[in-house]
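One protein chain is absent from this view; the other protein chains keep their places.
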Amino acid sequence: MRSSKECRIAIVIDHCEGTLSHIFDEAMVRYFSGLPCVVSCYQDDNLSSPRRLEKLVAKLRKGKADRAVIVGGSPKRYEASFRRLDLGTGFNPYMFLVANVREQAVWTIPDVERAKEKTKTIVAKRIREATCLSPIGEEKFELSKNAIVLGGGVVGMRAALALADANIQVTLLSRAKDIGGKAIQLTHFYDRPGEVSSWFKDQVKKVKKHPNIAVKTSVELKGLEGSLGDYRVKVEDPSGKRREVEGSAVILAMGNDVIPNTEGIFGHQRFISPPQMEAMLADGGKSLVTDKERPLQTVTFILDLVNETIKIDSANAIKNAILLRENHDRAVYVICRDVKVSLDGMEKQYRKAREMGVIFIKYDDPPKFSLVNGQINVEVKEVSIQMRGDDYSLSILSDLVVVSERFVPSKDNQMLADVLGIPLAEEGFLMDENPQFARVRTNRRGVFIAGGCRYPQTLDESLVEAEAAAAGVTELLSQGFFGYDLAVAEIDPAKCAACLTCPRVCPHSAIVVERYAEGNVYVTGGYEKDFRWKAARVLPMQCYGCGICVSSCPTKAITLKHLTDDEISLQVGV
Amino acid sequence: MIKAEQKPVDEILDFLKPHRKILLAGCNACVAVCHAGGEKEVGILSSALKMARKKAGQKIEILEDCSTRQCEPEFVQELKEKAEEVEAVLSIACGVGVQTVARMFSDIPVYPGLNTTFMGETDELGVWIERCQACGNCVLHVTGGVCPVARCAKQLLNGPCGGSQDGECEIGNDVPCAWQQIYDRLKTIGQLHRMEEIIPVKKWGRESRDKGPRTISREDLKL
Amino acid sequence: MVESFSPRIVAFCCDKSGYVAADMVGKLRLSLPESLDIVRVPCAGRIDALHLLQALEKGADGVLIFACHEENCQSLTGNIRAKARMGYLHGIMERIGLEKERLDLCNLATNNGAKFAETVLQKFDELKKLGPSPVE
Partner (left out) sequence: MIEPNKAVTVGQRPGVADQNVLILGSGIAGITTALELSEMGISSTILERRDRLGGQAAVFACKASEKCNKCFACVVDNQIQEVSRRSGIRILTESTLGKISGDPGRFKVQIQSGGNESRLEASVILVATGVDFFNARQKPEYGYGLFQNVITAQDLDEMLHAKGRVLRPSDGQVPSRIAFFQCVGSRDETIGHLWCSKVCCAYALRFMKAIRHQYPEIETSFFYIDIQPLGRSFESLLEACRQDERMHLIRSLPSKVYGHRTSTDLRIRFIDPVSGGITEEGFDLIVLSIGMTPREDADQVADLLHVPKNEEGFYRSPPPDSGIFVSGACKGPRDIGGSIIDAKATAREIAQYLGGV
């Protein structure tokens, strides 16, 4: 805190389009002018307009004041405009304070006289707080236009193409031998009739041919480190050779894994998985008659035993049920807990299926399965015909039963969550759905997620996610640099006890512990001789300025530059 | 490092009763790292004490300070000016720090604000586990780097007791059996034969306290 | 005396939720007690145990923390940490004979203006019954 003599404060009264004029009468203005350190007083009608603010700054620059307290509405009204002030010539935006008298006094205290009193208290407090202000600078660093996409599935491919089209160099890493992923097994989309494998092949070809995309297949993910502008992915190729891939930003699109249901009776050959069904239909239905003794007449889809809240299975089952009726005239049953129709056009497909004779059966209790003369007997209670105390149930003798695979998180999720400090949700998918990050962003700047590693969704939804993630990366990289102000946490290495509390609590992985030499100069490499001690350091480009480290530090070594402990104390005080 | 916990505030209040002006001295070394006695805790404790005394109608003035290390006389010396102003010192360093302060400022009372608990390792932020009892006769080379003195509830030196079950100690509370850990570790490093080595009964002689406080004396450093 | 007692409340408001909700109270033209002081912090995790104690020490009759709902914190754990710190302080307050009710936390979102006002007024009444802070 500076001694108050050094501070010269300008009071700026914002009448907020005349709505506050009854408060700012002459007596009030006189009161403001008489407060300690106040050297000037300006009035304006609507400071939230950037142009007015610019004019104000011009006035302030000519005047004597070195800091200003705006008396008016919520700080949120002004701060966006502050941020766009030209820092080189103007007033430093951090030399402003806002006394929010409109929301905190005028609007919430009905009695005008009392509201005026409250206004005075608020402003007086702000004036005291203003003595603590100090200017904060900004920095920027160059970002090279390259990015890494992890995962060569359809989501990764879409993200890579979107980035590459925006002139960003992409390295696409795939664990599999070839790109394409699981979705490439699909031959139909429910809402796009006809062959889609050609669409997939086209996508794969585009990715491989794109001059801005480098595809690396058969690589095992071994680690990921770095920060925005300098992410490094460690990969191992089949020969065991390790290498590093660099990129300014990363999109995680490893997809999810699936575990086929083969326990107990589900291991029987008449139980198949949805991809097997897909393959059977892909060859025009030739394999539907492989069993010579008994042609496959009845096909039953069992849904919702696993993945009850994932609608992929339901969509595929309805799609394939229609195909089985339409092209192969098989009897088809779909047994599920709920028919999931929350996809574009699916209600109509559902209706079409029923019209074609597909029988849908809904259950509350899971169906029972038994082997009867080589067929599978599916026993189920249909919810709409069950009666209280009645044991009435349906028996469906099926030649083929399609049971869903369980969708599970990719095996890389845990490792990535650990090294990136990204939270895992309960089931092991990446990143809780935190509204603050609007699905595709993560708590680590420059890392985005899309598709099945976040949550298995339908193809369309995943592709939109891929594009949104690509949009995030494009936004970051489009300017060619990342500019940020230094309103972040700062650690005094001389006070740091290297207790590792701050890197452990930092939610944005913005703190590292490294060597430092005397004179509070951090040394990042090549320093050996006078090596002394390790101290924590904040990476300002990663820091969101939340202040968790500040309040956790046991030695009070950390300061939040735009809200110091002194300022909070003054706000708390009477 | 040394781990400690703060004493309950009411206990501290109790022994501070006769004093109206004290020095609250923290230590920025081990006890700061375990969030018990660093600069932050000095502030919190000071605030709590002041409030409690205000409430009781008996105000207390508290000077605050935090040493680099309270087990070093030179650093404690820096507190001298403030110590001369007060009636007593409340030290929230480990027991060593409290005693250093007591020795340096021999004419005023010095009180401990912490319970020094053990020497341990950080399991995760906020969780510390005991690892060493400073018994003075280390056997870690025989036990694969796992100390039976600090980790076995019975401090057994030659294998587990009958209560070890599925790798767990019979005292429950999810405490692993130290001897199971020793076995596993020796197996991993291929030194299972070490299990057969008999660790002799501990000589609670020179290492123990029957000759008074233990001291370490390094002739080469002493000059 | 008790009739005219108007408890002083210090409200620490997370900039991502509580502060915006407080603004919304104004927009809805609901009234708040005059003795309410709003302290704006970037995240509830910024609030140090020390700040909370200081507020009580400096004469606040009650301290409120307005934090984001759990699983809606931009800093993931800021709100949870604030809650944990409050729990820690409750322990200390109990030991020194200060009513726990004087320190409370409310989770809300930006658009919970009505909830903000209600929480403050409820606390106001509660503190009125409780009487002035004994450490004042």
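Before moving on, here are some points about what is shown:
The chains carry the letters A, B and C, assigned in the order they are written, with residues numbered from 1 in each.
Everything below uses one rule, namely that contacts are C-beta pairs under 8 Å (C-beta built on N, C-alpha and C of every residue); 3 or more make two chains touch, one makes a residue touch a chain.
In this text, all values refer to a predicted model and were calculated from it rather than measured experimentally.
Taking every chain of the complex into account, the omitted one touches A, C.
Taking the complete complex into account, A:166 is the one of A:13, A:57 or A:166 that touches the chain left out. Considering A:45, A:138, A:220 or A:492, the position touching the chain not shown turns out to be A:138 (whole complex).
Touching the missing chain, out of C:35, C:54 or C:72, is residue C:72.
Checked against the hidden chain, the listed residues A:25, A:283, A:418 or A:475 yield one contact partner: A:475.
In the full complex, chain A contacts the hidden chain through residues 48, 50, 75-77, 79-84, 93-94, 96, 138, 140, 162, 165-167, 308-311, 338-348, 351, 362, 383-388, 425-427, 429, 432-436, 438-440, 454-455, 457, 461, 464-465, 467-468, 470-472, 474-476, 478-479, 482-485, 487-488, 540, 543-545, 562-563, 567. Residues 15, 17, 20, 28, 40-42, 68-72, 107-115, 117-118 of chain C touch the missing chain (whole complex, contact as defined above).
Simple rule for what comes next: only the chains that are shown with their structure count from here on.
Chain-to-chain contact here is organised exhaustively, every possible pair of chains being in touch. Ranked by separation of Cα centres from chain A, the top chain is B.
Of the two chain pairs shown, A-B and A-C, the one joined by more C-beta contacts is A-C.
Our note on geometry: chain B versus chain C, Cα centroid distance of 36 Å, whole angstroms. Averaged C-alpha coordinates give centres for chain A and chain B that are 43 Å from one another. Work out the mean CA point of chain A and of chain C, and you get 30 Å between them.
Multi-chain contact residues of chain A, defined as those touching 2 or more other chains: 505.
For chain C, the set of residues that touch two or more other chains comprises 48-50, 54. Remark: chain A residues 495, 497, 499-501, 504-505, 553-556 touch chain B in the complex. On the chain B side of its complex with chain A, the touching residues are 28-29, 32-33, 35, 38-41, 43, 66, 122, 124-125. Within the complex, the chain C residues that touch chain B are 48-50, 53-54, 56-57, 92, 95-98, 134-136.
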